[in-house]
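For reference, the structure is listed below as structure tokens.
Of the protein chains in this complex, one is absent; all others appear in place.
Labels for the chains are A, B and C, by order of writing; each one numbers its residues from 1.
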Amino acid sequence: MSQTKPRVNLPDYPAELQADPRDLPYDKDQLRRFYEAMKLARTFEEKLASLYRQGKINGAVYLGMGQEATSVGSVSVLKQGDFFTTVARNLSAYFYKGVEPRDVMARWMGKDIPPSHGRELGLFLADIKNLGNPPYHNGSMASWIPSGAGYALAFKLRKQPNVMLAFTGDGATSPGDFYEGLNFASIHKLPLVIICEVNQFAYSTSLAKQMPVENVADRAPAFNIYAETHFGNDLFLVMEAARRGIEHARGGKGPALIEFKTFRQRGHGEHDDMAYVAPELREFWADRDPIKMYREWLLKRARFKPEEIAAIEDGIAARVDSAIQYAEAQPMPKPESVTERLFAPSPHDPKPEDRLNRYEPIETPSIPGLTASHDKSTGGHF
Amino acid sequence: MSQTKPRVNLPDYPAELQADPRDLPYDKDQLRRFYEAMKLARTFEEKLASLYRQGKINGAVYLGMGQEATSVGSVSVLKQGDFFTTVARNLSAYFYKGVEPRDVMARWMGKDIPPSHGRELGLFLADIKNLGNPPYHNGSMASWIPSGAGYALAFKLRKQPNVMLAFTGDGATSPGDFYEGLNFASIHKLPLVIICEVNQFAYSTSLAKQMPVENVADRAPAFNIYAETHFGNDLFLVMEAARRGIEHARGGKGPALIEFKTFRQRGHGEHDDMAYVAPELREFWADRDPIKMYREWLLKRARFKPEEIAAIEDGIAARVDSAIQYAEAQPMPKPESVTERLFAPSPHDPKPEDRLNRYEPIETPSIPGLTASHDKSTGGHF
Amino acid sequence: MARLTYLQAISDALKLEMRRDPNVFLIGEDIAVFGGAFKITQGFLDEFGEGRVIDTPIAESGFVGAACAAATVGFRPVVEFQFIDFISCAFDQIVNYAAKCYYRWGIQMPIVLRGPTGGGVHAGPFHSQNPEAWFAHTPGLKVVLPSTARDAKGLLTAAIRDNNPVIYLENKFLYRHYREEVPDGEHVTPLGVAALRTIGSDLSIISYGATVHLCVEVARLLEKEGASVEVVDLRSLVPLDRETILESVKKTSRALVAHEANLTAGFGAEVAALIAHECFDYLDAPVLRVASLDVPVPFSPPLEMAMLPSVDKIAGAARRLLAY
Partner (left out) sequence: MARLTYLQAISDALKLEMRRDPNVFLIGEDIAVFGGAFKITQGFLDEFGEGRVIDTPIAESGFVGAACAAATVGFRPVVEFQFIDFISCAFDQIVNYAAKCYYRWGIQMPIVLRGPTGGGVHAGPFHSQNPEAWFAHTPGLKVVLPSTARDAKGLLTAAIRDNNPVIYLENKFLYRHYREEVPDGEHVTPLGVAALRTIGSDLSIISYGATVHLCVEVARLLEKEGASVEVVDLRSLVPLDRETILESVKKTSRALVAHEANLTAGFGAEVAALIAHECFDYLDAPVLRVASLDVPVPFSPPLEMAMLPSVDKIAGAARRLLAY
């Protein structure tokens, strides 16, 4: 039997804020950077929600509040040249990577901003060159697991020492694409790391209706894949586990699946009042809010002063406000541009002279309708 | 952890022909019936192969030689009202269930025989009423696992004490449909039994290139599904294991996956010379041919006389010959019939009088194009 | 009669058919506890129980395959796609299993595959598509697209009672934006009979689904300009009411085809080809088509509105035809 048993680790937080800063290789700036990314996302999303309610954002709005630690923790341990893809709840990962809030806001407003120029929702961003965030298919759940395997395959074929990290929700572990992608990645021992954010629901659907096992990691042995399961709202725990998964994959040992138990604090989208979520569940997780916990840790264990934190938070609030102002001032895409950029130019696109020798006769037409017994072609009837 | 560990049992046959007839609840007629179904399929397929080579069968021909024990053993333990579906290599199951060789032959010849009347290949048969063989999708691999779950769901919704048994190859455990179907069946604890015939190849693709685990059953825990793995060329072993799986499912405990290691003695289709199969592998399995083994057992342990066996075999040869004669004499479908039976008649199919009141004006047309801020419909913008 | 939204009319049809026939069950994502992403099945779980309102994991191919199978043994499942865009994930089960089952075996498969289509609500490329042409091109599937609340109810009732797989395509903009009097109780609209939304003698506009509303608006505009326009609402593409199309065009001698799906190889091409063939001797002008531009549906409103058909675009084409 070639199975690895998933490691499970679900401490009862926040009984103790565990990591000792002296054990950590991070200086104060770095600790601040983590906080900024998480808090910026939180603040940004709170604002986005209220803009949505004011009718200033079109379509639907999906937020990642409550899942900031999994996002930031995971991408923070990536190295130069590694790739990652997000789903709907990883805005803080983008912010950690340096994406500008004002650009995200402009995208949500449908403004004429690269790379999508108004063609995509604000939550979808692909930018390989600047961000290591390759285009993948955001529409259908789990469709990014095959693409994730493809990016990992590209690394392997090129002998690049990089990994492909793909965020995934619990619901997205149900579609067939999830398994097809994992299977392919495992057979070829590709450097694919799945960060599975089990936030208790897929839209309104509880875990029990999604899967007959307790943990997503329970499925990893079926693909001979390295797996761990952890509490996902502790930034340092996330970083440790993600790092192990990433180094496993980077070491050529095949894919890893790191499962984090966390919670979606808002509805599926802002139209959803999440009436189906039991109040106790909300409370349980509110007590374990990743930003609240990290903030407490900064104050209690890492000797941040309240004024320091307050200053960071004021800065963030100002940044979000100015992001909105900036975004509102950006132009909408020009209607005429709608038909542009459907096909990439190609070396053999037809030129006028190609139309000169269009006469190419067929000497002996080939007419089907033979039965097997009449077919004398080489190689059999097929 | 809610996993059941697969049981594995791979004795080194044919060191000993193990089952003791005195332990078995079968009389001589029944033992003969097993042999007849297996040998009939073998003889039929040998003939079919030679007809194919003579150009008398159109299209492609896929044979089940070497897998007769899994087929017959599994369906033989089904009960009244149970359903089963086959793939390409289960002709002996049909014969065991009483399908007439002459009708199968006529189907292979494209004759005007129900239920397909020439529309389908000879290996595909659906006949719920007479056979418990419901229609499923034979084209795409594993597409029958979701449909299998659907039949099992139908039993459960109707509180019928029946099971749905689905044969599946090893290759067919790769597509996403396999997992989507298993997941659904397990969540709802449906009476679905998968009989997985691991015949060492999917077309030319070896097991190592299909899956990163050793056994298909290693995947069952990912779906909290009961599983066993066995040598599949011993009829009695197959029956025992299939029976356990069936009774597990029938008992409301959810799906079962029974894996049988066996061997495809011919190419994927008769066009395939299986050059990719190592001679040692062929020999290993030739020694363990299920019909040869069962025949020896009948002679050595169940006191069948050589003459009895010879008589059965002569009868089978005659039956196959007459099947061919019968089939050849059947008419081909009429070309005009090709457009018939596309849609089933329905209660509200349009009648002439329906066309009398076609004027149904729209009083207040509804014109899209609002942005969220202008949309005053109830229930939000969506 | 009650004034119902298009969405309420769909709920109403589902509820009545579930009460009438115990073999009808619903299956899809978030339809039970949540009542569906658009709340079409709100309250159904309470009334019908979880054996008949089945929440599924995200596995379109899996639950479509399962429902199709159940349909061959006497059930009449109605499958909801949360957005019709995800029907692509179940494509194989639909085009290869559902579409071909009766033809292959003579075993009927009464199943309805329904979900929200269409743009105009700024939902971006993966929540706005119009897939009808794929299915109309696949023999063995019926394809239905209601444009009114009355039809939404009547056609869904007929679809559920139909003995074949029916792709029933709703329009998500109409859900809460269109409201009209809908007959109480049983109301059946047969599949394969087009409706006339306006009657006219100068030009036929053939359309279906939400685009019919644009066409009716165009008919009103042009009426003020002195032209008499007939709007034919196909209601179903398969079966297609050829007679009504051809009768109308033979009367008016001018035809315009309009739909929201992308232009190229859209179902409008089929209608235009049909007219060009069957009405050749009657036509006083070429058959024109107005449809979405051939790009994915973009998110940003100015782009999306430029991409979709509009009253202006349809009116423009109609005026060109009338002046031809």
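The rule is short, and it goes like this: a residue touches a chain if its C-beta (ideal position, glycine included) is under 8 Å from a C-beta of that chain, and two chains touch if they have at least 3 such contacts.
Since the structure is predicted, the reported quantities are computational estimates derived from the model, not experimental observations.
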**Asked** What chains on display are touched by the one that is not shown?
**Response** A, B, C
**Message:** I'm checking contacts with the chain that's been left out. Which of A:Ala126, A:Leu299, A:Ala317 or A:Met332 qualifies?
**Reply:** A:Ala126
**Sole residue of C:Val24, C:Val238 or C:Ala258 that reaches the chain not shown, by the stated touch rule** = C:Val238
**Complete:** Cross-chain touch to the chain not pictured, restricted to B:Glu120, B:Glu197, B:Asp218 or B:Glu259, is B:Glu120
**Request:** By the contact definition given up top, give the residues of subunit A that touch the hidden chain.
**Result:** 114-116, 119-120, 124, 126-128, 134-137, 139-140, 143-151, 153-154, 157, 176-177, 180-181, 183-184, 187, 341-351, 354-355, 358-372, 377-382
**Interface with the unshown chain - residue positions in subunit B** = 58-60, 110-112, 116, 118-121, 124, 138-142, 171-172, 174-177, 202-206, 209-211, 276, 332-339, 342
**Asked** Which residues does subunit C use to touch the chain missing from this display?
**Response** 85-86, 88-89, 91-92, 95-96, 99-100, 103-104, 125-126, 133-134, 136-140, 237-238, 240, 261-262, 264-270, 272-273, 275-278, 280, 283, 285-289, 294-296
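Following the convention adopted for this analysis, only the chains that are shown with their structure count from here on.
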**Request:** Looking only at C-beta pairs in contact, point me to the busier pair out of B-C and A-C.
**Result:** B-C
**Prompt:** What whole-number Å value describes the gap between the mean CA coordinates of subunit A and subunit B?
**Reply:** 40
**Centroid distance [mean C-alpha coordinates] between subunit C and subunit A, Å** = 34
**Item:** Numbers and ranges of subunit A residues touching at least 2 other chains
**Value:** 58-60, 174-177, 209-211
**Fill in**
Residues of subunit C that touch two or more other chains sit at 37, 56-57, 59, 61-62, 121-123, 301, 305
